[in-house]
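Data block below; observations after.
In this view, the complex is presented without one of its protein chains, the others remaining in place.
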Amino acid sequence: MNLAFDIVLGLALLLTALGVFSSKDLFRAVVMFIAFGLLLALVWVRLDAPDLALAEAAIGAGLTGVLMIDAVAHLSANTLQNDQRDDQYDHSPKRPLWLPVISCVGLFVLLLGAIRFRPEASVSLPDMVRDNIAESGVEHPITAVLLNFRSYDTLLEIAVLLVAVVVAMALKPAAEDRVHQPPPAHDPILHGLTARLLPAMLLVGMYVLWAGSYMPGGAFQGGAILAAALVFLQLAGFAVDRYAASLLRLGLALGFLVFLTVAVSVMIGGRPFLTYPEGFAGQLIFFIEAMLTLSIGLILFSLFSQNPPHSGAVGHQGANHDQ
Amino acid sequence: MIYVQILLVSLGCLFFIVGTLGLLRFDDAYSRIHAITKADNLGLGLLVLGILPSALSVPQGLKLILIWVLVLAASATASYLIAHYIKQHQLSKLPHGARPDTTADGQDAEPDPTNERGPQ
Amino acid sequence: MRYLVPLLLSTLVWWILTEAAQAWVVGVPVILVSTWVAVRLQDTDSGSAPTHRLNWFAVPRFALFFLWQSLQAGLDVAKRTLKPVPDINPGTLYYYTSIPHGTARYFFGAIVGLFPGTLCTEFSEDTDQLVLHVLDTDVDIALDCRRLEREIERLFKLPAADQQGRPA
Partner (left out) sequence: MTSDLWFALMGVALIALAAFTFFRQVHLLRRILAFNIMGSGVFLVMVGMAQHQRETDPVPQALVLTGIVVAVSATALALIIFRRFYSVSGQVELDEYQIEEPTQNEDHASDTMKDNINSLQDALQSDDEAPAKPSASKGDQ
């Protein structure tokens, strides 16, 4: 019964992906992509990975979807004024088909072979996690892996995010290019709802962060919710940009700096890099996670808001492309 | 009690299916929004009501209700935003399939006295 | 007073979310920040439109009314969908509202989409006219909207309006 459900779910996932690939209209492809993200979140639930489901729904479907829709809107807002380019978008050049087909089939077969003839694992990672979780300072295994057993990954990840934002800022159009921006769309209903629900979003984000020590949740999911709240603020027409210059840069670096400071400062006591002193691991991890949440939220938001402005307003002009 | 719960949850799921069916069967965008918002709202309400007796504590029950209220607020606003967007860009008719009757086709026939102030 | 209601609401939401886990070390700062944000956003919000205060004692009554109406709305849509030929007769209704400009009217515009057969599509800031999309033009939707208006007036402590609406 469960397997039957999983098979249907997997096929639906595959069909949605096919929809993304084959749809003629770009806007439709993006909508299919969002549906794909939501189905994938369901798949994570079926794979016993609620953390991934949370992150996928918030980041994979939500944030990526918003980014893509915004990009499509940008494209078609500019296309409407350059009609002569319109025919260019969906045409594939006459290139030989056999090359992609061969490489794609080859990849498929190789991957299947890799799955079929995989080596047996010599150590059992779940057992190791279970044996050591008492010392990690948190109760939720995934948080323990992220912030304690494999905290290098997380530290480097934050560094990657930071680099992404720095590049994004560097690519920002010059200031005089942006003065002629129309004021953001001000829809009273969206505005009012955002003003009233934003505190709830904050609370939920912080709750998810807090919950990460005991159950599914943590800095990544909390940060995604924070970023979503900020994106909402901007879409609803609140002038978040005003605080961008001063607050954002501080917030952006905060997570990385705090993480690095904690990692290095334990070396004074003669410990290896990135270990926590006994007894304080729980508190330190929570502190780092709180800073990471703030940092991830701000980074993801600024990756959204650093986008060059497009001439249309916030409206999703991609729908004009519908045929 | 458990049978009542099963009944409520099944009814809730049924309403979700009906909402999706409406989305597929109706052929102008506004009516589709009608179908999906109202049926899903009721469906989620019934689901929450069905799960409520199984809540372990008072805050857990309240959490379920909170989820419903938040979804309501979001779907009410989203339905308005989509409808408003369609209205502004005159996308009310979907490209394929004619409407079953054209008697009440007021959108385009009547002049709109309000000035078209959009987010443009 | 301005801080009290957001503070209480934030505390309640946090208590519900953590399921009474006594997580106040984290909770208190979070609640304070969210209260501050709520007040700040309300200040920004009341730029042009007047803000109407909610009458908290009228909330239960409105909730019951809303529950009943959403049941009706769901059943109505289900009935129309499941007919062999979808039984809809969509059209546009130009509706003159008696609710004064401000929060209450925005609330009306948003929530009318959850009531049987109505959906707000256009909102004018200057006139009292709303454009509603109705699922069935044969039903007297205007009457239902009047009822909703009266309930909202009660919810927001507005003086009862004397002006009669006239649907186009």
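Just so it is clear, A, B and C label the chains in written order, and each chain counts residues from 1 on its own.
Everything below uses one rule, namely that a residue touches a chain if its C-beta (ideal position, glycine included) is under 8 Å from a C-beta of that chain, and two chains touch if they have at least 3 such contacts.
No experiment lies behind these values; they were computed from the predicted model shown.
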**OP:** In the full assembly, spell out which visible chains the left-out chain is touching.
**Re:** A
Original post:
Which of these, A:Leu230, A:Leu248, A:Ala263 or A:Ile299, touches the one chain of the complex that we don't see?
Top reply: A:Ile299
Subject >> Footprint left on chain A by the chain that the document does not show >> reply: 2-3, 6-7, 10, 13-14, 17-18, 20-21, 26, 29-30, 33, 36, 40, 43-44, 46-49, 51-52, 55-56, 59-60, 63-64, 67-68, 70-72, 74-75, 78, 81-82, 85, 88-90, 92-93, 95-97, 99-101, 103-105, 107-108, 111-112, 115, 118, 124-126, 129, 141-142, 144-146, 149-150, 153-154, 157, 160-161, 164-165, 167-168, 171, 173-174, 176-177, 180-182, 218, 220, 223-224, 296, 299-300, 303-304, 306-311
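Note that only the chains that are shown with their structure count from here on.
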Subject >> Comparison of A-C and B-C (more C-beta pairs in contact) >> reply: B-C
Subject >> Separation of mean Cα positions, chain C and chain B [Å, integer] >> reply: 15
Subject >> Inter-centroid spacing, chain C versus chain A (mean Cα positions, whole Å) >> reply: 32
Subject >> Sites on chain B at which at least two other chains make contact >> reply: 73, 77, 80, 84
Original post:
Residues of chain A touching 2+ other chains?
Top reply: 189, 193, 200
**OP:** Within their complex, state which residues of chain C touch chain B.
**Re:** 13, 15-20, 67, 70-71, 73-78, 80-82, 85-86, 88-94, 109-111, 113-114, 116-117, 119-127, 129, 131, 133, 135, 137, 168
Subject >> In the complex with chain C, residue positions of chain A that touch it >> reply: 188-189, 191-196, 198-200, 202-204, 206-207, 210-211, 238, 286
**OP:** Flag every residue of chain B that touches chain A in the complex, lowest number first.
**Re:** 70, 73-74, 77, 80-81, 84-85, 88-89, 91, 95, 118-120
